[in-house]
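Structure incoming, see below.
Apart from one protein chain that is not included, each protein chain of the complex appears where it belongs.
Here is subunit A:
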Amino acid sequence: MKILKHIFPIAVLTLTGLFAACSPEDEQELPTYSPAIFSDDFEWHTKGENPQNTWGTTAVKGTKKWTFATFRNNSYLYFSAFDNPKEAENDTWVTSNELDIDKANLKRLTFTSTQGFVTDTLNNKLELYVLHNITESNADTVKLHFRKPQLNVPNFTWVNSGIVNLSQFKGKIKIAFRATGSGTDGRYDGTYEVDNIKVF
């Protein structure tokens, strides 16, 4: 009968021990969040600070390239076929630095864009590309769809690109925008602007 005397305290101690050992609060998890692994709102340009990212620009046709511009304290990527020097044909690319898409949680891209005085989106177009399988001399390019700025709304109305799915890519990629136009043909001399680029 001796054990009976101790059964109460033993049971209490064992069970208490089991509980005291774990506090559920320590094991709570936050919802998953998808921080941007690459973003640029070009505010550094407004403030006159160093660039957040290195944007490389090339002109395939003509000499005019994408630039950074500011309007009412907001900066963005800018290309206009209308600006001087006017050239017969423009085809220019702006390419981001390399980013590792595998670090992104959702593998999505969003940005905003506007158009000014664009009337023909065949010869005066804005395109989005992703460069992948990048080597020193070469890269594969994939053209992607996004919600384009509308033509029959006031000029320079920012439009959200919608979600651009980047899940087909692995490893290092670059984001590129391509604009075409003509400074000498009034039908194709519109302007494009791109801002708030985010990969997450």
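We take it that a contact is a pair of C-beta atoms (placed from the backbone, for glycine too) under 8 Å apart; a residue touches a chain by one contact, two chains touch by 3 or more; residues count from 1.
In this text, contacts and distances are computed from a predicted model.
Chemist: Given the choices "Phosphate transport system permease protein", "ABC transporter substrate-binding protein", "CarboxypepD_reg-like domain-containing protein" or "NADH-quinone oxidoreductase subunit H", state the protein name listed in UniProt for the chain not shown.
Modeler: Its record in UniProt gives the absent chain the protein name "CarboxypepD_reg-like domain-containing protein".
Chemist: Which listed residue (A:E25, A:E49 or A:E136) would be found touching the missing chain in the intact complex?
Modeler: Checking each option in A:E25, A:E49 or A:E136, the one touching the absent chain turns out to be A:E25.
Chemist: Taking the entire complex into account, which one of A:V60, A:A88, A:L106 or A:L151 touches the absent chain?
Modeler: Checking the options A:V60, A:A88, A:L106 or A:L151, the one contacting the hidden chain is A:L106.
Chemist: Can you name the residues of subunit A that touch the chain not displayed here?
Modeler: Residues touching the hidden chain, for subunit A, are 4, 7-8, 11-12, 15-16, 18-19, 21-36, 39, 41, 106, 108, 110, 160, 162-163, 198, 200.
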